[in-house]
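Below: one structure in structure tokens.
Every protein chain of the complex appears in place save one, which is left out.
So that you can tell them apart, the chains are marked A, B and C in the order they are listed, and the count of residues begins at 1 in each.
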Amino acid sequence: MEAIGRRRWAIAEGYLPAGSHGPAPQMTSHETVCILNTSDQHAHIRITIFYADREPVGPYLVTVPARRTRHVRFNDLKDPAPIPTDTDYASVIESNVRIVVQHTRLDSRQAENALFSTMAFPA
Amino acid sequence: MEAIGRRRWAIAEGYLPAGSHGPAPQMTSHETVCILNTSDQHAHIRITIFYADREPVGPYLVTVPARRTRHVRFNDLKDPAPIPTDTDYASVIESNVRIVVQHTRLDSRQAENALFSTMAFPA
Amino acid sequence: MEAIGRRRWAIAEGYLPAGSHGPAPQMTSHETVCILNTSDQHAHIRITIFYADREPVGPYLVTVPARRTRHVRFNDLKDPAPIPTDTDYASVIESNVRIVVQHTRLDSRQAENALFSTMAFPA
Partner (left out) sequence: MEAIGRRRWAIAEGYLPAGSHGPAPQMTSHETVCILNTSDQHAHIRITIFYADREPVGPYLVTVPARRTRHVRFNDLKDPAPIPTDTDYASVIESNVRIVVQHTRLDSRQAENALFSTMAFPA
């Protein structure tokens, strides 16, 4: 299949809720960047995190093999530095091949979880 | 009415929650691909499912008649193989005529359901 | 301000939940088409509803004055015919001037409501 998508995407919303209800890891409050690589090459991806009050942090390096999807929790990004909870952020996702990027949050701070998802902005 | 949309769409997020609360089928945890065919021809649609750790599976064949909408639950796709629950996936939707594609999840793993919906990415 | 948006939009998802919890009209289960008309002319809008198993119904006529927004509940569309609850549908929104269209659902079938919203697809 032909490569679908774009090589640069942006997500303006970002927030890791502090606190969760329900069994981990499924019901842990989290945000995910869902990446689809329909191409026949590995996608080498660089994620940069933007904050309200300090310089951007990154790149966080992620690989998505050819013809695979990978759903990466922002909570799990550790190198060069974890993203603090209860803090506004945003992200830019850059790839060597075309990819599709979608952004999802599960918020289980209260007893019953809330969800959202939206396509990222194709730059 | 003129045909609206594109002939290829992608959805990077995909996840069928395992478990539900409330009456079936309405409140059963599910994901739906909503397809609108405004054209005067049948839309013959091929859905391909991408995974994190194995080759894509498909095509799943769906027909949407002229001037009709069809909301297909990913949970109901059986041929060539059902999509496992609690597993990350993504999808590509291809059609012979222009269609519009939207992606929705209802998650009722906890007592009170959560919802999201987003337009798919037009390739 | 210059007119922003497009003159034709499509929404592939549509479903009016049957049943509600909480005070009406705010917490009544509903779907809304939110229309923004930034132009200096009235927007004369035609909404067509598509179903899974019968011909499209419409047009439903809506006017959004110059420099105004109007959030129309699909539940309130009555002429030529109301939209049944618990039934899959989709919609096309056409205007004489450029508009912006967003689609929102509030589902209060269970005690705690769920929400989604997404931009419609600009045709």
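Please note the rule applied: a residue touches a chain if its C-beta (ideal position, glycine included) is under 8 Å from a C-beta of that chain, and two chains touch if they have at least 3 such contacts.
Predicted model, so just to flag it, every value in this text is computed and none were measured.
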**Message:** So one chain is hidden, and I want to know which residue out of C:Gln26, C:Gln41 or C:Thr85 touches that hidden chain in the complete assembly.
**Reply:** C:Gln26
**Item:** Positions on subunit A where the hidden chain makes contact
**Value:** 8, 10-15, 17, 48, 50-53, 55-56, 86, 88-90, 92, 103, 105, 107, 109-112, 114-121, 123
**Prompt:** At which residues does subunit B meet the chain that is not included here?
**Reply:** 112, 114, 116, 118
**Prompt:** Hey, which subunit C residues sit against the chain that's not shown?
**Reply:** 1, 4-5, 22, 26-27, 32, 34-36, 38, 67-71, 99-102, 104, 106, 108, 111-119, 122
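Please note the rule applied: only the chains that are shown with their structure count from here on.
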**Item:** Chain centre separation (subunit B, subunit C; CA means) in Å
**Value:** 21
**Fill in**
Where subunit A touches two or more other chains at once, the residues are 112, 114-116, 118
